[in-house]
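Here the complex is missing a single protein chain, while all its other protein chains stay put.
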């Protein structure tokens, strides 16, 4: 059996099928939340809401837009660092995220917003859908350059499904707090992606080695992604926190953690290079680890100095990972992690889960105030007899559940993607836009080498 | 009579004259709306407003900033796809928009915010001015690379004027709903621009053909524009909707439509290429058609699945347009549409008008609730005896009025721009920054060819 990279019928077919399914499922299930429904006037009267400004839209829409930018520009451009894979980085990220948010609206909707046979969506659902897709963007980083858009759509379909199940277990069964998604988004997304790339291991990938690096301007494009991720991360970690102090505090903590992370990343990057020179890969990635690692605890009483400490540590851990761990994973464990997501999302995600658990364990009425304590951890109703320690235990359990789900899910996806049907590129054509894109020839600019030998489809 | 492209005295003169006129007209007419005036404290007391948060600023400012980014970064960078026209794309868009918003504040102000001899401006006026200029940016896409900045300023002056007249007819005389501007902005802007470029037809434009394409990095710059347009479009379509549910719903619908549009665009782009490869032009443009086409109906009860259907269709229509219609328009109808605005704004704009009319026709008290129905369509005062069907009829009429105004207005502007006074480039110098800009020589990078023959001014 032979396969090739001409997707002319396969890609359109899967896109149409998926989108048609979305239309039907949305038609059957998706309606507006009362806050987005014209009955809002009656809703206001019934619930004694005095003003339109109390509509959740005004609490969350600015954060939503920041998160939206992170998913599409942030992740998309962060991955443009490869010299000849910019179209695919931005374009495939665009494709998978556009599909993923629709499927996430359904999956998360069934679990969290289902009433009387309908999913009622509001701006909070949009944010959560973006979050869910964020975990797919993370996993995309591991397989970047080595898979076809069809494979990405399949991965998105399954990963979003499992993300939603995992999120439901954590938030609703284990009653874990994870507003910024250290566990649900980053840990899950990273180990999911690493598992996929492990199964898709390519022993002859060094045939594409000369393209698996950056050129001067591709590194600058990637910095657009880095900076929008870095700047808007406070919105990410606070977007779905409770109104008022929690949202406010989550933004402050994330701001602090990220700032500290930049300094230790620069320090390590310089210290680990023979001539003390900085490495763009570290600046592009490790500076963000501080945002990942306060994802769980940002809305808690982590304290500004606590946030600095977390950022401090993560800048170091993440940069170390890029220098020593990524080559080790590739050479010894056969894990080819194109973007180094283990350093940016994997380890910092686990650290974030631990920080969240520890911060929860130390919570008490003295620090939070009586009302604040109950509100922060929902210690009412079924949880009214919980203590900080119980919460902390469940938080810790959340890490392991996320890891397990990620590894099992990633394995399933990896095996499915291994079928020789999905048009993935040959080893010598990885990290190359020309496989899936009409690429301008740039004879004058020499930014793209037209003398490159024609791409060969491989027979298996 | 001879003309040349040295704008040394003409461009400064027109800029100074226009800006001086703005200063004088602003001095005579423009004042602050009570919400931006220090008498706000008294205003609050008089109208029993309990909190500063009720100031319209807090309802609309985040959306305003998103729209602002769309106009300046979105449209500006979207047009940088041409290999040697990046400075002009971003720079001229900057110039025309900066002038246009001032003139739009006046024109729209006279029609909509005029009280006791003064135009009272607030954040809503800023949004509407940006919207108005958006239609000029659309038209700019049709003539991109073939006109001088002087011609663009003249076009802006007249187009903003006619836009405001058309908008007044639609919104105030026909009582049409068009919050996201499918008719007023996109249909009007697109056919206006197409008419201008039709009249400015250049039979020998193939002399510049080698520059009328992209290079690798110019396509990535263009994706910055695409993504900011795509991400912020929910803000665009909801920015001037009524407070509360309408704004909320408009954002949700636009988000859905755009997501669906990406999948069908990718599907068609791949299906229509021999080897199934994706075309950056489609990804950059057709993915946005879904936002255009829900511009009218987004705030109505289009339903999430309705939005998906609209996006689904528009991705197809728009990509088809790029592949088959644009070449046809150029070769048979002598319409040289540089950016393919007919595919992104023209057809989707008309579809948007139709969708709006149909959605209005199906509206009823059952769906909207009694209060919601009246509020959504302003069925009170002079419109208190209107039905959905009447509204739908007027909506449909709005499409034709917009088309007529666009075609007549575009013809007038086209004729004026044909005068050999405005410094437009010769056919062989189109799509070339060097005509109007000091361009760095880039000998090393070869991104710009210094060996190019000197630009020749043409004699007529």
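Each chain gets a letter, A and B, in the order it is written, and its residues are counted from 1.
Note that contacts are C-beta pairs under 8 Å (C-beta built on N, C-alpha and C of every residue); 3 or more make two chains touch, one makes a residue touch a chain.
Here the structure is a predicted model, which is why all the values come from computation and not from measurement.
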- [ ] With the missing chain put back, which residues of subunit B would touch it? List them for me.
- [x] 6-13, 15-16, 18-20, 22-23, 26-27, 30-32, 35-42, 44, 50-53, 55-58, 61-62, 65, 68-69, 72-73, 76-77, 80, 86-87, 90-91, 94-95, 98-99, 101-102, 105, 121-123, 126, 149, 217, 221, 224, 436-440, 442, 444-448
- [ ] Over the whole complex, note the residues of subunit A touching the chain we left out.
- [x] 50, 53-54, 58-59, 62-63, 66, 83, 213-217, 219-220, 223-224, 227-228, 230-232, 234-235, 243-249, 251-252, 255-256, 258-260, 262-264, 266-268, 270-271, 273-280, 283, 287, 301, 303-305, 308-309, 312, 367-369, 371-373, 375-376, 445-449
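Going forward, only the chains that are shown with their structure count from here on.
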TODO: Measure off the straight-line distance from the CA centroid of subunit A to the CA centroid of subunit B, and report it in whole Å.
DONE: 33
